[in-house]
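Each remark here refers to the structure printed beneath this line.
What you see is the complex with one protein chain gone and the rest in place.
Note that the chains are named A, B and C in the order they appear, and that numbering of residues resets to 1 at the start of each chain.
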Amino acid sequence: MSSVASVHSLWTAAAGAPGRIPAPRIEYVQLSPTLIILGAAIVGVLIEAFLPRRSRYYAQVLLSVVALAAAFAAVIGLAAGGFGSSKAHLAAMGAIAVDGPALFLQGTILLVSLIAVFTFAERRLDPVAHGKRVDSFAAQAAAVPGGEAEQAAVKAGFTTTEVFPVLLFAVGGMLIFPSANDLLTLFIALEVFSLPLYILCALARRQRLLSQESAVKYFLLGAFSSAFLLFGVALLYGYAGTVSYAGIAEVISDGARQVDPALAGTMGNDVLLLIGGALVLMGLLFKVGAVPFHMWTPDVYQGAPTPVTGFMAAATKVAAFGALLRLLYVVLPGMRWDWRPVMWGVAILTMLGGAVLAITQTDIKRLLAYSSIAHAGFILAGVIAASQDGISSVLFYLAAYSFVTLGAFAVVTLVRDAGGEATHLSKWAGLGRRSPLVAAVFAVFLLAFAGIPLTSGFAGKFAVFKAAAESGAGWLVVVGVISSAIAAFFYIRVIVLMFFSEPKADGPTVAVPSVLTSTAIAVGVAATLVLGLAPQYFLDLAGHAGIFIR
Amino acid sequence: MENLIALLVAAPLVGAALLLCGGKRLDRTGHWIGSLLAVASFAVAVVLFADMLGKGAEHRALHQHLFSWIPVGGFRADIAFQLDQLSMTFVLLITGVGSLIHIYSIGYMEHDERRRRFFGYLNLFLAAMLLLVLADNYLLLYVGWEGVGLASYLLIGFWQHKPSAATAAKKAFLVNRVGDMGLSIAIMLMFTTFGTFAFGPVFAAAGDASEGRLTAIGLVLLLAACGKSAQVPLQSWLGDAMEGPTPVSALIHAATMVTAGVYLITRSGAIFNLAPDAQTAVVVVGAVTLLFGAIVGCAKDDIKKALAGSTMSQIGYMVLAAGLGPIGYAFAIMHLVTHGFFKAGLFLGAGSVMHGMNDEVDMRRYGGLRRYMPVTFVTFGLGYLAIIGFPGLSGFFSKDKIIEAAFARGGTEGWILGGAALLGAAITAFYMTRVMLMTFFGEKRWDPEEFHPHESPKVMTVPMIVLAVGSVFAGGLFSVGDAFVRWLEPVTSFAHGHSPVSAGVVTAATMVVLAIGVGIAWLMYGRKEVPATAPRGSLLTRAARRDLLQDDFNHVVLVRGGEHLTRTLVYLDHSLVDGAVNGTAAAMGGLSSRLRQLQTGFVRSYAVQMLGGAAVLVAATLLMRGV
Amino acid sequence: MSFPLLTATAVVPAIGAIATAAVPAAKRTAAKWLALLFSLATLSLAAVIAVRFDPGAKGPFQLTESHAWIQDFGVRYDLGVDGIAVALIALTALLIPFVILAGWHDADPSPSSQLRSSRGGPNEGAEPNRPYSWRPTQGFFALILAVEAMVVLSFEATDVFLFYIFFEAMLIPMYFLIGGFGDRAGGRGEQQAAAQRSYAAVKFLLYNLVGGLIMLAAVIGLYAVTAHQLGAGTFSLPQIVQARASGALTLGTGTERLLFLGFFFAFAVKAPLWPLHTWLPNAMGEATSPVAVLITAVVDKVGTFAMLRFCLQLFPEASSWATPVILVLSLISIVYGALLAVGQRDIKRLIAYASISHFGFIILGIFAMTSQGQGGATLYMVNHGISTAALMLVAGFLISRRGSRLIADYGGVQKVAPVLAGTFLVGGLATLSLPGLAPFISEFLVLVGTFSRYPVIGIIATLGIVLAALYVLVLYQRTMTGPVATEVRAMPDLKVRELVVVAPLIALLLFLGVYPKPLTDLVNPAVQHTLSVVDKKDPKPTVRVDAVPGGGRHGGTAQTQDVEAAK
């Protein structure tokens, strides 16, 4: 009873407090990248509302490109202004951190998105429909596939230009995600970039059934996992009485600190902490696509429109790993000895699982999906290092990996037959004979995935393994090495298929892309080679960006 | 003067290079070039010999250091020659007999379109053989050793279109390789023992080495000798080697190459003298082989194979002598030289017979040929008398000395060895008489329609005559005041053996057994008609026809066994070593396709797994804390 | 700073590769000549290296170049050569022109359609209206040059990481060479042939990739160790050796052994050592003979070379710890390879197994840890390169004439094509290391070196001599001698181009067989350095000869040579 009474008194006190609400202080400059993107997204919606249909496409593309470029410029400016290192601090009432990792990741995400926009805007691959060039998005997503409504939409040459603002919203969320400095912001950001992605997945022009299925799967599982994350947040809140990273970390570090005997039940109760932490971790691991939370990855990657898949695969990973890093390094360092072994297990499962499962895949997009799972495992190895080296190696790996992925999926969009993209591996037989250049480029990407020296993949892999080894996780490195050996097997299989096997008579054609996709691929190749041959500059970048603020 | 030594080797080497790389344009002149260079080499040898005679016994050895060959760490091999009395003897024999046989071959190979290459090979052989006897260290000797092996391989297999020839060549090379193994191991042993393998230092230091090591070295050297000199147990190749053209058989497989083993043992005397056990092994091998060869020789109807058997047995004599140490070395070499003369002569004779009989080799198809080819008959006859040791001819002097020396070894060993030597002499007399009778006497057993026996051209008969002369007088010449023994003494060191039985008795005994042997042969082949087809013959005869079954043994054990072994290994390599790897890959694939089943496509099952994952995650975290 | 000779030697072929690849499809012959030109340029550069290199000079490495590359990984672009490297670079640069010449027509799109598809010529089968830009010929020669560049660099690298990168990267061009260009020896359906080819290629790649990845783990481990103990992680070989010598860097026994095994595994796959050898017969069997030469004579040498340079120098203790096992394995390789060679029905596979046996000898020599053994092993690498090249290329000419790799399909070739048979025989004799030819010297040195420390192993290894004779002579007998097989009756003898390929190799074999001193002088100091790092001394003979009177003359020469060597 007494406890209740005391609580009651506290409650009334809280209510009766004189209502002077302190005005929040927002550092607009430091938040400019995010603000630009979100603002542009809203403008994009307005465009959809008010501009005539024919001019929307160009307006949207222009808007997105400009916005992303501007945001990137802002990031650079901030970094140059020392916000990455010396002036790093918490903005927006401690809700958002502006520090090295945040800026680095935001920069990466923005670049990736910029390139993704190119692939989104590609209009030369799909055959001309009724005299109109079309992109790879549904004419009218709402229309029933094959229904007359869709026919009409196609005839009218409709296109879903909404994808661009949607994309921008997603990007906005992704920018916040890795820099979120309290669990609430984390959760909101998660939803802000997830929901648009669910929509994007459903918008494929071809094979809409698959597209919609992927969307529904992604949505349900995503919501499911975010529910877990939220519950975890609740528990952590219950543990620490606050959701700000710093606050929680503080509570963890000086253990169960008695505020009030009445609350001893929950305050600093490690069970809450452990379960809550685990559930939040799970939510993030889901986004990362780590075993055993990977199930959605192959299906979604396969069903979604390939440009979207590329975007997801690259950007989502970056954002999610950013958040994961911050969580583990800022919030939970105090309980490192609890989560490290667990993450060990997850990392090993992820590396091996992804590699082994990929061996028997027959669809190129699914194959890449599983490969991305394996790579998630490698990155986790770096995360586990729990050292500054670990952070910077992960940052570098993410940058290296995302460009390769984008490029790879961009190439996938080129190989087409009557039914749209020919993603079944058997269709790729003898590609090297038909169009050596495309095959060669794809081979380069595959080799980068496989981590062959002189490609960015190798540099990244070496960086994370090095970090892991230095932090004493030698056996993790060995497992990683073994799984990359297994992984090599199926990358090689694709290369064999492309170069050494006979082209099928009814094989796919290789569409000649416009400058947009070409740029995307070119950038991918360039990044692969530059980061492979002369990674030093970027390693420095990641190295300097390797410090989180508390 | 010593700068001439290199010339000895160079001349035939140049010839070989010219003839083998020269191409068709040398086809017409090739054989002349070859013979000329051989003769040139002989001339140089003579010059050096004369020069050597001019000096005092102790200062005769010449040495020529060309350049440092393989310097690696403590391992030093030089290209350097050493010409002492022993080498000189061989050089003269090799170049002399070699030149004669070159000339003979001009006629013998006249109709062969690959004559140029034949002479190229002959020159190559001469070069290698000279290198062998001139080398001043074992490694260089090894080069010559294998070189002659190569030449013999090429020459045995000269008529490659005949599978039998190709096989014989291969066999010869392989069996020799086994011997070569011995030689290379010997060199390694010397290197580890003395840190060098040059004759001078090794022999000088031999005294300081433990007897065990010396014995080991001696035994492996013996192995080498067995390979090259067709001694038991590595004798099997010599019979088949007769597939080669007859001049080759005469030069390589009678006069020179096959005696290299004897050279090796004699040259390594310093080591053997200090390793009595090794010496015992040598004499045993020699004694066994001389009987073995002789018995085989008795059964063969192929004239060349019969002669091959006799070669084996004669070399057995030399090895036996060499094994006796200082009391035998000189006689071994002496017999080697005389044997070089008469056996070469015999082979050339046989060749000439075959030349006249369209290359028929079966003596049962000969008979009464003395009327058709008188020169051949006479020269062959002289060679025959020489080899059976007819008093006054070469063989008599050399072989007789060896028998004495054998007895002189003393003790039961002496008796056994001496007895074996005597018995060998008897058998020799028997089979040579048999050859003689079957070939030149009795009724002609050939079809006059088919065969038109005729005497060979001058170019072939002249060498035969020269050799015949040699086989008549050489022995006597050498024995005048033990000239030969004293000539060799500085190198091989000579000791007088003390035979339990006086020299006279031995000689008498030899005469007796000789008479017996000839007599039996005459009773069997001279008096009654020789059947044109071989009778079944006694068990021993049949065994002897097949080289005393030793070849069959090889076939069953080595050839068959080897085939099985390799086949099994090939299978295992595929199924086991490779299978393991492919198996792993397959296992991975299986695992993968099994794991794929988890990806059912049903959202709810995914959700279940996620939930399970979450549960595990939470549980694990709690466990870590031990809560 | 001086002209970067080593870099140039690697860059020239690299540029050549790009240039060759860029030649338009129609200009096949131009591409060939271009490639040949570049390979010759590389050869001349290698010659310059050999001249500029001074065997007597102090310090392990010469002509060194050093630039920062990836500080974060402690990686530097460090090049430098010792005698061994110079010899092997020379070998590589020497062989490539011959490989190119020998493969002159191997990548030509052949007229017959079913061959075309396999060789990837213009392929109307799939889409008649669309012209293909697939250019096999250009690709073939470009890839060869690319391999050369990488091999040269891995011989020059003195930075472990740098070495590793090219060690791994060279797999890719090799892989395409093996899988993309089979020899014309069908006998089987073209589809089947292609299938077997890609199987061989994949096998090659996976074996070596796995080896490489395991090595990667070790490389990372090495970094971790150095980073912990030296403050900053480093991969520089001289630095690490120096640090170990000075005691600044000390590896725990366990760690060192693990790292050693990691490195050795990769090299043993590449070498290849029993039981990791099975990729070699497939690869050499399916690839065209020039490529097969590239594999066994050039690329695989990187493995044995690396054992000598990295395994021994980085991990001396672990090396001597592992020596017994490795010796036994190499012994097995020697005998096993030889026996399997005897059992082969396919000419090229036979040669492949012979190579396995020879690699056994090389590794035996390396781990015998004597100056004869290691000097011999190094010579062996060079000589084996030349002799196998000779044998394999002639075999290739033979096979291309008859269109079959099966020994049984031949017979009596010697009668119709004497020159071909002759060269083939010489190559074979070199393979069985006949005295007078170069391989004899190296093989004998290896045997002596082994024997002087491990007599029994040495004696067993000598069996290899006999077996070698067996497989070579059996091969020669079955193909070249006997009655002429009907299919070979019309077989032409060697053409001029082919003679130009073979003659110099044979000449070289003879020369190095008679006068190997240039090579030995080059190699000896490097070997001595390695041994000093491993801290091993040659076993002394039981009897000192130079003390003995009568050995004077030889002792004298020996001493003088000692002086020379000392200089």
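Methods note: contacts are C-beta pairs under 8 Å (C-beta built on N, C-alpha and C of every residue); 3 or more make two chains touch, one makes a residue touch a chain.
Just so it is clear, contacts and distances are computed from a predicted model.
According to UniProt, the chain absent from the figure is "NADH-quinone oxidoreductase subunit K", selected among "Sarcosine oxidase subunit gamma", "NADH-quinone oxidoreductase subunit K", "Heme exporter protein C" or "Sodium:proton antiporter". The chain not shown here is in contact, across the full complex, with A, B.
Touching the missing chain, out of A:V154, A:L168 or A:A215, is residue A:A215. Within the full complex, the residue among A:V43, A:L184 or A:L533 touching the omitted chain is A:L184. Note on the undisplayed chain: of the listed residues A:F104, A:F224 or A:F449, the one touching it is A:F224.
Residues of chain A in touch with the missing chain: 3-4, 7, 10-11, 14, 141-142, 144-145, 184, 187-188, 191, 195, 198-199, 202, 208-210, 212-217, 219-220, 223-224, 227-228, 230-231, 233-235, 237-238, 241-243, 263, 265-267, 298-299, 302-303. The omitted chain makes contact with chain B at the following residues, 596-597, 599-604, 607-608, 611.
Heads up, the rule we're going with is that only the chains that are shown with their structure count from here on.
For this pair, chain B with chain C, the centres built from the Cα atoms lie 37 Å apart.
For the pair chain A and chain B, the distance between C-alpha centroids works out to 81 Å. Centre-to-centre separation of chain A and chain C, using mean CA positions: 46 Å.
Looking at chain A, one finds that residues 489 touch two or more other chains. Contact with two or more other chains is made by residues 585 of chain B. Residues 20, 63, 65, 67-76, 78-79, 139, 142-143, 145-147, 150, 153, 157, 160-161, 163, 165-167, 170, 173-174, 177-178, 180-181, 184-185, 187-189, 191-196, 198, 200-205, 208-210, 213, 562, 565-567, 569-570, 573, 577-578, 581, 585 of chain B are the ones touching chain C in the complex. Residues 68-73, 117, 120, 123, 125-127, 130, 132-135, 164-166, 168-169, 171-172, 176, 179-180, 191, 194, 197-198, 201-202, 205-206, 209-210, 213-214, 216-217, 220-221, 223-224, 227-228, 233 of chain C are the ones touching chain A in the complex. Residue ranges of chain C in contact with chain B, taken from their complex: 206-207, 274-275, 277-278, 336, 339-340, 342-344, 370-372, 375-376, 412, 414-415, 422, 429, 434-436, 440-441, 444-445, 447-448, 451-452, 455, 458-459, 462-463, 465-466, 469-470, 473-474, 477, 480-484, 514-517, 520-521, 523-524, 527-528, 538-545, 548-551, 553-555, 557-558, 561, 564-565.
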